[in-house]
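Attaching a single structure in structure tokens format; questions to follow.
Here the complex is missing a single protein chain, while all its other protein chains stay put.
Up next, chain A:
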Amino acid sequence: MSLPLAPKPAIRRFHQARWDEPVIFELSTPGERGVLVPAVEPGVRDAVGDVLAELPAGLRRAAPPALPEMAQMRVLKHYLRLSQENLGADLNVDIGQGTCTMKYSPKINDQLVATPQLTAMHPLQDPADAQGVLEIVWRLERMLAEISGMDEVSLQTQGGSAAIWANIAMIRAYHEANGEGEQRREVITTIFSHPSNAAAAKAAGYEVVTIHPDADGYPDLAALKAALSPRTAAIMVTNPEDTGIYNPAITEWVDAAHAVGALASYDQANANGILGITRARDAGFDVCHFNLHKTFSTPHGCGGPGSGANAVSAALAPFLPGPRIVRIGEGDDARFEVQGAGPQSIGTVAPFFGVVPNLVRAYAWIMALGAEGLLAAAETAVLNNNYLLAKVLEIPGASAPYASGRRRIEQVRYSWQELYEETGITSEEIGVRMSDFGMHYWTSHHPYVVPQPFTLEPTESYSKAELDEYVAALAEVAREARETPEIVRTAPHRQSVHHTHHDDLDDPARWAVTWRAYLRKYPEVAARLAGEPESTADASAA
């Protein structure tokens, strides 16, 4: 006889841990130590002498750094507790951060990059002793050249926006080299392209012209043609756009740009729906970039450093960032060397060779899948997305504006506008409530072109059961919005923290990203920690 097991509820009764954990500086106890470093043995001291005497005076601290003083076990507990107050990518059904391409980052690849063969390397090591890792970087460049159809690749940038910056910097260098730098002062983008394209172009000194979609959500070719002129330096576009809609006239876009002498730059940060299906160069693009931490499975910025890859046509190759890794010779005699940036290069955009651990992870991911595996990843991501689309549209109040009745590529920007009109509950409020079910949720870049937006991207990593679970939670929150709106409006209820105040994060006078800034901007806190009476705090605040 066996005891009956209670069935698990259809929707998880998730509850985030709440430790009320102080900031680590508040946990410090003067004199407490994690490691007691033994005194130097007399023989060693006599042999080495005073090592500090070798340091220039300007590099010596007048006083020890004000670091927290804690024993190892307390440090361990502190960070474990903080980790429990997180909704990590390895914990939740992370399809709610559309455009982020939150796919599984295989753990075996973490083990690979944790081996001494990599961790013991130094970027200034003699290349003769680093042939293995140099070969990996070089081979990954060739793979990405093949995937994009481009001629040359640089893996130096450390994130997506840095890669976009490198794109526009190369475009600027190209026009300057052709004597058209003064003439070409405008960059054209679309409002559903990643905003870093507009931002990078602006930062590079260009005027930015934005194209809005037509009524069906497709990039407006006629508007592009009206915007193009001999002043245009480049078009910088994402495709498919954030809506998951693929621009069917993309070759006409590129041709129109080329017709006025402009270059075409393709934001392929997220190429997850088109791997092995389309290639940037085949559509005529001159330059593109990938985010290895999106399409190629390496961890995202907050879970590890990001990594960008810039791929260019032969015409733009001289402008790639450097140093570059080059292969000398063929076959078994081949060796790899580090070559400084060329005379036309935009120069160094990051130290050394980029984020090498992520280059190794991406290399391992591609090698594990093979060409047919990359295609299968893209096809599965698109299939997952369109299954999710059909399920979300079954929820009353949810819609997918634009391209009605058409399928999408790898993500969809949905809208809760109908639900909002019915209940007054906003998409942001729904997102906060979703965290009560242990799910991430993201609205949209600004401006909100789609009203009450939310953006989901399931990638190839999630199972049908997980997609169903996410949709069930969404449907539950939509039901609550109608039947018990106060629960949604006052959410979160099962989270580590309640609301943060927008303005504290937006106001330079109030935000504090370091402990020192926190004490400076909140003198009442500093006074309390110092054990001073409150009146003193008021006085110091004044």
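The definition used in the following text is that a contact is a pair of C-beta atoms (placed from the backbone, for glycine too) under 8 Å apart; a residue touches a chain by one contact, two chains touch by 3 or more; residues count from 1.
The definition used in the following text is that contacts and distances are computed from a predicted model.
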| item | value |
| --- | --- |
| Protein name as given in UniProt for the chain not displayed, "Multiple sugar transport system permease protein", "Multicomponent Na+:H+ antiporter subunit D", "NAD(+)/NADH kinase" or "ATP-binding cassette domain-containing protein" | "NAD(+)/NADH kinase" |
| Touch criterion as defined above, residue of A:S105, A:T295 or A:T443 at the omitted chain | A:T443 |
| Which of A:E422, A:E476 or A:E524 contacts the chain that the document leaves out | A:E422 |
| Residue among A:V133, A:V432, A:L456 or A:A527 that touches the chain left out of view | A:V432 |
| Contact partner of the left-out chain, one of A:D110, A:D220 or A:E476 | A:D220 |
| Chain not shown, touching residues in chain A | 96-97, 100, 191, 195, 198, 202, 206-217, 220, 222-227, 229, 417, 420-426, 428-429, 431-432, 435, 440-449, 485-486, 489, 492, 499-502, 505-506 |
